[in-house]
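Heads up, one of the protein chains got dropped from this complex, but the rest are sitting where they should.
Up next, subunit A:
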Amino acid sequence: MAEGPRGPGDALWEALLALLPPMREELKLDVGEKVDRGAALLVQQAVELFLGGRQAECLQASEAMLDYTWEKLNAGPWQAVDRAWRQVYALGCLLKTLCLCQPPREATAVAAALRVCDMGLLMGAAILGDVLVRVAAVLQAHLVAEKRPDRSPRRELPSTKRARYDHISAPDVQLERAVPRLHRPSLQHFRKHFLLPGRPVVLEGVADHWPCMRKWSVEYVREIAGCRTVPVEVGSRYTDEDWSQTLMTVSEFISKYIESEAGDVGYLAQHQLFDQIPELKGDISIPDYCCLGSGEEEEITINAWFGPPGTVSPLHQDPQQNFLAQVMGRKYIRLYSPQDSEALYPHETNLLHNTSQVDVENPNLEKFPKFAEAPFMSCILAPGEILFIPVKHWHYVRALDLSFSVSFWWS
């Protein structure tokens, strides 16, 4: 199928081909009614070019698919984007990935292909049995095998960097009303006293034996996920004017925002890392208490939150129940009841109506006088602990250390 010499059985190429459907015509996705005729034609043409071994032209066609569908993905709110467009985008990523990896390939081709794959996972929708996840795993394995075996081991962070950690002050939570703590409450007890009345609680002894608690470190994360592309939030908090989101590999994120003394704060926040890298999913578990909800287990959204000390999530509320499991480092968390929403001065705009205008640890009481009297609970969440944040409960989070949390949004 490929043109030209392929070299002595290119293992990567063989592994990729093995992931494709045996009936290659299946690559011509049935895009349905929602996709424009011109775009549907392009899908047909691009697949035909691939099947015909016309790699350079297929590359152009798949890039054209990505460029056009990118516009559809950016038109209007994300929830309104038709799944069909995201599937076409994913197919474009798959074809481009294959074209880049087809021998003879450039030295940087596989890393570039993995970035494309990750874009397909981030912005696309599952196609061909979620083939992109498996393609990414094959590419990642190839890249890891390629790395020099004598790579010098990373050392402890030099003492000069410790100073940064010292600046982070932990609030004296003894002076504040504490979130109650329970050791492995029964399902019934949790449901009756916390889930139904919507009261926060710290669960101890539930997550402390998850593999992640003993396995995870910055080095481990870099090893497992280093070459994968993830979204990163840059800026102190998302309510700031100079806050932005960008994409980079996990390695780049670690060296730029965890290991170096960058001026900016970078936060790998609210990212479904465990869908992207299934290997990591084996290190965590879904808390049993989630079965008290009405949704299916597949519908639970699991997010990773990985960042340096000092990351802040401004006071806000979410539309689902949340279990926040702490894996590395500690977080200071404050909770306000939805009953007191008025004293929290939510933004008026559509975009930020679930976010308070008040800077919790440095409130402008002249502008927001009622905030001073708003009752709250707080805790310092440590590794192995899970905080239950009831639906719509306002929460503010500040990392006191280098931190990795895993959140479970369920209904």
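Everything that follows uses one rule, which is that contacts are C-beta pairs under 8 Å (C-beta built on N, C-alpha and C of every residue); 3 or more make two chains touch, one makes a residue touch a chain; residues count from 1.
By definition in this document, contacts and distances are computed from a predicted model.
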UniProt protein name of the chain not shown, from "1-aminocyclopropane-1-carboxylate synthase", "RCC1 domain-containing protein 1 isoform X3", "Alpha globin" or "Auxin-induced protein": "RCC1 domain-containing protein 1 isoform X3"
Selected residue (touches chain absent from view) among A:Gln188, A:Ser294 or A:Thr349: A:Thr349
Residue in contact with the excluded chain [from A:Leu12, A:Val31 or A:Ala61]: A:Ala61
Sole contact to the chain not displayed, among A:Glu71, A:Asp172, A:Glu298 or A:Glu373: A:Glu71
Interface with the undisplayed chain - residues on subunit A: 36-39, 41-42, 45-46, 49, 57, 60-61, 63-64, 67-68, 71, 74-76, 152, 155, 158, 160, 244, 246, 255-256, 259-260, 262, 349-351
